[in-house]
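One protein chain omitted, others in place.
Chain IDs A and B follow the sequence of writing; residue 1 opens each chain.
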Amino acid sequence: MADADALRDLLERDAITRLMVRYADRIDANDPVGAAACFALDGVGVYWGDYRGREAITERLTGILAGFHATSHHLTNVQIELTSATTAQAQSYVYAFHRLKGSFEQMHYWGRWVDEVEKVDGEWLFARREVVGIGSVTPGVEAGPDDHPGHPGRL
Amino acid sequence: MADADALRDLLERDAITRLMVRYADRIDANDPVGAAACFALDGVGVYWGDYRGREAITERLTGILAGFHATSHHLTNVQIELTSATTAQAQSYVYAFHRLKGSFEQMHYWGRWVDEVEKVDGEWLFARREVVGIGSVTPGVEAGPDDHPGHPGRL
Partner (left out) sequence: MADADALRDLLERDAITRLMVRYADRIDANDPVGAAACFALDGVGVYWGDYRGREAITERLTGILAGFHATSHHLTNVQIELTSATTAQAQSYVYAFHRLKGSFEQMHYWGRWVDEVEKVDGEWLFARREVVGIGSVTPGVEAGPDDHPGHPGRL
């Protein structure tokens, strides 16, 4: 790849990474509307069920976030593959710290974000974002081997 | 943004990210002088109180680090906005693992680094760096809802 093409690829992946960071920031700000705005208008958020469109995603996230006093979603291991000038596939890791509302007990979650991303009017947005669990520690819940689907494609 | 401008923006943000990584490296190396050298000469470190200048920051960090056998500051979710050719604002996430000196008990901390950064003689340095807590787990301390200010701008 010539440097000009490599730069273009790098800039697109940087923009997509910033989208991922913005999503986590909006979730941790308890801002479901801001998080849903990271999706394309007809984008699908998969949160143990499919939610299509910003209104449905906002409502779903509002319900999830209502249970927490604080959340902290730490994004790492970003992998992005451009599949065309305006589409990409991605996988990233998340470790999330939570404090439950009321009890202030801690909850921990380890997962993968598996994304389809598309560029709409010059802006990268999630066409589909699914969170896939690897493990969790939840107060009062005994962990079992089938709690989470695990790393995508695990052998 | 043309690619040449976008490259310049990317290079500046890369340099600032490397500064953040260097700071964590020097903290975890128990090197307060090296960490303080990441600040501008009149930079302010906010560690539950304002410390201005490298000497004051070094002294403050020396006091904090003296309590730990080991620390590990994991930096993620870097957000940088250039506000001029030589100034930027940033927010990043930190999860820090600690072992206390003596007891070897674990301490965990989740926070945000909120930074003002400036380019001095071609080198990015912290003009102001504040650590904002989201949560912590400290031996012998019961967590309460008002322990930490929480995610900046949380709704």
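We take it that a residue touches a chain if its C-beta (ideal position, glycine included) is under 8 Å from a C-beta of that chain, and two chains touch if they have at least 3 such contacts.
This structure is a prediction, so every number in the text was calculated from the model and none was measured.
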Absent-chain contact - pick from B:Leu7, B:Val46, B:Leu82 or B:Val114: B:Leu7
Full-complex contact with the absent chain, from A:Gly63, A:Gly102 or A:Gly135: A:Gly135
For subunit B, the residues touching the chain missing from this view: 4, 7-8, 10-11, 14, 18, 21-22, 24-25, 28-31, 69-76, 95, 97, 99, 104, 106
Contacts of subunit A with the absent chain, listed as residue ranges: 3, 6-7, 10, 74, 76-79, 91, 93, 95, 110, 134-135, 137, 143-145, 148, 150-155
